[in-house]
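First up is the structure itself, then whatever we jot down about it.
Shown here: the complex without one of its protein chains, the others still in place.
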Amino acid sequence: MMSFETVMFVILATLTGGSSVAVVLSRQMVRAAVWLLITLIGVSGLYFYLGAEFLGATQLIVYVGGTLVLVVFGVMLTEPGKTERVTVGPTGWCLAGFLSASMFFLLVLVMLNSGKSSSPAVDKATEWPGVGPIGLAFLGLPQSPNQPGYLLPFELISVHLLVVLIGAAYLARAKRKPASEAGGTVVRVEPVPDAGEGESL
Amino acid sequence: MAEWFSSWLPNGLAILGPAFVSAVLVVSFIGGSALLLIWAERKVAGRMQDRLGPTRVGPVGLLQSIADGIKLITKEDVAPAAADRFLFRFAPYVAFCATFCAFIALPFAPEIVPWDLSIGVFFVLAVMATEVFGVLLAGYSSGNKWSMFGGIREAAQVVSYEVPRSLCVIVPVAIAGTLSPTEMAEQQAGFFWNWRIFHDPFTFLAFFVFFITATASCKRAPFDLAEAESELVAGFHTEYSGIRWSYFFMAEYGSMYAVSALACLLYLGGWHPGFLPMDLRDLVGAWLGNIGYGCILVGKSYCLIFVMMWMRWSLPRLRIDQVMTSCLKYFLPISCGLLFGACMWLLTVPSHWAAVVRLILAAASLIGMVVMGVMLLRPLPAEGQHGQLAGVWSRQETVS
Partner (left out) sequence: MIVVDLSAFLVLSAFLFSCGIACIATKRNAIGILIGVELVLNAANLNFVAAARYLPSFRLEGQIFAIMVIVMAAAEAAVALAIFLNFYHTHTTIDVESASDLQG
């Protein structure tokens, strides 16, 4: 009889795997983004299943609530016309299928042959470091003496994120240029629509 | 509850049993409070506009929400021809599930919580961040240019206001030292000057900033451009009718409650009434004590929701550029400054000074509330003389 953990894992893994296949197979970009949403929620559920609760919540708030919203905005703002829904031809699909299948088998072979997994009887609830130890490690105050502090990576990714966001905001700024649209079905949305009539009640 | 279930069910079902019961209870709470809040909103709106609100269906119009619900369920399920059918059907469920999942970690009483997460506050914020997808997909899949504009504006507003909201959540978390809402509420036991809002002036201001930014990220007036009838018909839910529209509505009222309950737990003492020196559970027993605490917390949250409704029917709507400016230019630096100030207060101010300031703040707030209550609830002449107007209008000097 399958135990509850196994059933939960099968459900979560099927959800994640199935929606990632649907990402590959869907032709419209917004649908692919929706299937990616379900994949990310499935991965977050797997983090909760594994016991890493803080990481699951971080995945939800950063990936789903931040990155994926950005992706969906990008999809909506760069929407192609109704005629332009071409994907790669059959040769492209064959090549892609061969490539991904070979990567999959290679990875599975490497993973199953290198280090053996430890016993599943490891208790997940008691020793998983929560928010406190993670925060202290990020500030360079390790709990045990032979653990390095992670202050430098933390500062580096903070500065990196700041620089990237400034650069992205500059790159994507609204430019005042004469509109030259190739097709008439493109909807161009300016980042800040101006409402010149004053307050609207 | 899990122990009781596991005594007569195998292991897997012993986890699913309480989960199912909790889910049913939470859904019925959301549905029930949505019914009550819709009635309350219409009554409050009516009274603030000097009219009565619903009065016909049931006593004082209480069954109006049920009548509305019956109408919505029996409406024809139409979708526009240009709509993306799968996404059109999928979007309301995303919005509702996001709000519903926020109740997983939201306690009603010290022992009534579906899952007592150690990172409960962060989890609630994270899951409510997912609600923006329902809005975005609804706007896009309606096949309607105005809905898409409404959805994009709405998503930009919600996502932007999450940042100062999270910063204002970090302020009491930094003071409390824990992310668990149960523990944070337990730390505010005792009299009402123990409440976190009176801890220092920065936290006092942080409560108001949190309330405003949370109202904005619930798409609630005066930030409700999604429902701006004069601009965008009804924004992202223009093309939705019947039961699908009511999913969005329940999601909105659910997230209003979740945000108000979070404000109560973080700032306003949670379930503690504030004038009892001892624990309610010691007075009346565990079951009744917990239910009493739950009623107090729900009552406090409903008071905050009443303030949200009050704001909706009093203040004019903000334009989208005003909304974004006030978030990015004002609320974000203000909340950063409040976080800095609260941390500096914790580090530098000695504890007797802090206690004095806390008592001063609490006393000033109490006096302010009493004065405001007296001013608002002054008795007015009920009946006018012949030729004169009654009520508020009797204060006017000339009748034009």
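Labels for the chains are A and B, by order of writing; each one numbers its residues from 1.
In the analysis below, contacts are C-beta pairs under 8 Å (C-beta built on N, C-alpha and C of every residue); 3 or more make two chains touch, one makes a residue touch a chain.
Since this is a predicted model, take the numbers as computed values, not measurements.
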Query - Which displayed chains the hidden chain touches across the whole complex - result: A
Query raised in the report: On subunit A, what residues meet the omitted chain?
Result: 2, 5-6, 9-10, 13, 16-17, 20-21, 23-24, 29, 32-33, 36, 39-40, 43, 46-47, 50-52, 54-55, 58-59, 62-63, 66-68, 70-71, 73-75, 77-78, 80, 84, 86-88, 92-93, 95-97, 99-101, 103-104, 107-108, 111-112, 117-120, 122, 124, 127-129, 133-134, 137-138, 143, 147, 150, 153, 157, 160-161, 164-165, 167-169, 171-172, 175, 177, 180-183, 186
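Keep in mind that, in the parts below, only the chains that are shown with their structure count from here on.
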**Report entry** Distance between chain centroids, defined by C-alpha means - subunit A, subunit B (Å)
**Finding:** 29
Query raised in the report: Which residues of subunit B touch subunit A in their complex?
Result: 11-12, 15-16, 84, 86-87, 90, 94, 117-119, 122-123, 125-127, 129-130, 132-133, 136-137, 140-141, 145, 148-149, 152-153, 155-156, 159, 162, 179, 228, 230-231, 316-317, 319-321, 324
Requested in this report: Could you please specify the touching residues of subunit A with respect to subunit B in the complex?
Outcome: 3-4, 7, 28, 30-31, 34, 37, 41, 53-54, 57-58, 60-61, 64-66, 68-69, 72-73, 76, 130-131, 187, 189, 192-195, 199-201
